[in-house]
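Here the structure comes first, spelled out in structure tokens, and everything after it is commentary.
Removed from the display is one protein chain of the complex; every other protein chain stays in position.
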Amino acid sequence: MSEKIVYERPKSWVKDVHTHYCPGCTHGIVHRIICETIDELGIQEITTGIAPVGCAAMMYNYIDIDYIEAPHGRAPAVATGFKRVRPDRLIFTYQGDGDLASIGAAEIVHAANRSENITVIFINNAIYGMTGGQMAPTTLIGQKTTTTKDGRDPQKAGYPMRMCEMLKTLEGPAYIERVSAAKPAHLPSLKRAIKKAFQNQIDNKGFSLVEVLSTCPTNWGMSPLKSCDWVVESMIPYYPLGLFKDFE
Amino acid sequence: MGRVLMKGTEAIAEAAIQAGCKHFFGYPITPQNEIPEYMSKRLFEVGGVYLQAESEVAASNMILGGGSTGEPVMTSSSSPGVSLMAEAISYMAGQETPVVIVNVMRAGPGLGGILPAQGDYSQATGGMAHGDFKLIVLAPSTVQESVDMMQKAFNLAQKYRNPVVMICDGVIGQIMEAVEIPEGNPENLSNPVDWACGYMKERGKRTILHSLILDPEELESHNKHLEAKWKRIKEKETDCETYKTEDAEVVISAFGTVARIARSVVDKLRAEGFKVGLIRPLLVSPFPEKEFEGLISTCKHILDVEMNWGQMKKDVESAVKYRIPVSFFGHTGGICPTVSEIEREVRKIFTELG
Partner (left out) sequence: MAKGRVEILEEYCKSCSLCIEACPKNVLAISETINPKGYRPVTDVNSEDCIGCGMCAMRCPEAAIKVFKEK
């Protein structure tokens, strides 16, 4: 029979590389979708990525574009500097929950407030992955981590932070949406949102942020499939999916 | 432009623009607020970008991003704000990002005072942050010199792909002097297509600007590359002024405004027959060891004068191979040593020398 290709590795996925991510880690899904977006929009040669500090610190090994490494949390400031000097190029940050919501809290708020014409992809897996499973600002109440061994207690450690809800109160941002990488049914929205966040930058619409509820099977102590279920059962009720801000 | 009367901070800002810098990212802090203020108006006149960052942490990261394009970028701050830049500076040294940072020094430690000091010498010449690396550090002593050094700073940053710091004590920032600011930068040493982000098509392949290298041998190899670069900088880029040191028995070592004051002391005492001279590094990093070594045969004593606890003193001692005794006189707190105070110290030394 004559066949057509429905799905293959994206062109901008680095050839012959094995990722260092844990089995089932949703970083791979988001990276792959970023590559698909870059291929579909034809922007490989004009896009620069900013690598965070976290499990995705070496994401430049997987996505074949220019890259700048940023100190922990500072990616929105690095992106701002880059974009102000080269507005004719595209830039995106890719940040975990520690990077964006903890050490980088000031930088993300101000980049959003200035409506910097950048794309931010926020990977929220409610834990610090790379450093071995400590509490994140987005860790849920009662969730056990290596620094909240009895479960997160708001009296001691404060409450989980809803970044989309906070940033939407600012006038600056053009587009804020929360999606998930956990279940097959979530993936079309994830792709649509990431593509929109890049298209917005091409169209000079201003600050775009996509929060992606993600898994961390290793530090949650669950299988990949169970982790995906946990996102649905425990994370989505606290971090509802949806559109928070849209310039359109 | 001709000769104009300008405040130091504003002259530095204009000089940066004339040197080709069209992008400034900074945060207000006394005593250099005139730099962001001047930039906020003037840059838009020349089609550039002024951005007031949310903090010095952010500003230092903005120049990391902006510098990664290969275009000349800068920030400015004063001592407490410069401390906040330490993290980004280490990353920029590791990633070899060409940027210029102006530090208009104030008295410390901590929030300290707002009057002039030279208390950030050790910070700047020591690299300012974690890991093995060095910064090129310029130390002007007049407003005209700051202006001339701005062009040099951008050129050195681009030539070596290294962060460059210019340390001015607060006096230079705040006084008004007649200056001539050279228009345009005759040397443009950046080759962004070779290494910068945003040139994937022109280069034919991508670039990754990173300092994370987990393999120890690879990281050592990178460190050796940075060391070799520093060796080249040391060989080619020292700059030091010696004033009446050929037969001087006592030499004053100083940098910045203090050197200017010390020069008056030299002139006054020479008129009375004292064999005194002045040695003044214009770049304090790399330190001008050769010029100091040149004093060993004739000089009997060096008086190091600074507005700090004596931060350059140890570099002076090391540079003269501990063969000339070095003593220190200085002030902290934002106080400038006066001509008569330095003169008194030098006379004491001559008395002791007999």
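For clarity, chains are labelled A and B in written order, and residue numbers in each chain start from 1.
By our rule, contacts are C-beta pairs under 8 Å (C-beta built on N, C-alpha and C of every residue); 3 or more make two chains touch, one makes a residue touch a chain.
Remember, it's a predicted structure, so these values are computed and weren't measured experimentally.
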For the chain that does not appear here, which of the shown chains does it touch in the whole complex?
A
Please pick, from A:P10, A:P71, A:P173 or A:G206, the residue that touches the omitted chain in the full complex.
A:P10
Touching the absent chain: which residues on chain A qualify?
1-10, 13, 18-19, 21-29, 32, 35, 184, 187, 223-225, 228
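Throughout what follows, only the chains that are shown with their structure count from here on.
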Cα centroid separation, chain A vs chain B, in Å, comes to 39
Counting only contacts in the complex, chain A reaches chain B at residues 44-46, 48, 50-51, 57-58, 60, 64-71, 74, 77-86, 89, 91, 106-107, 109-110, 114
Residues of chain B defined as touching chain A within the complex
23, 25, 49, 51, 53-55, 57-59, 61-69, 71, 73, 87-88, 91, 95, 197-201, 206-212
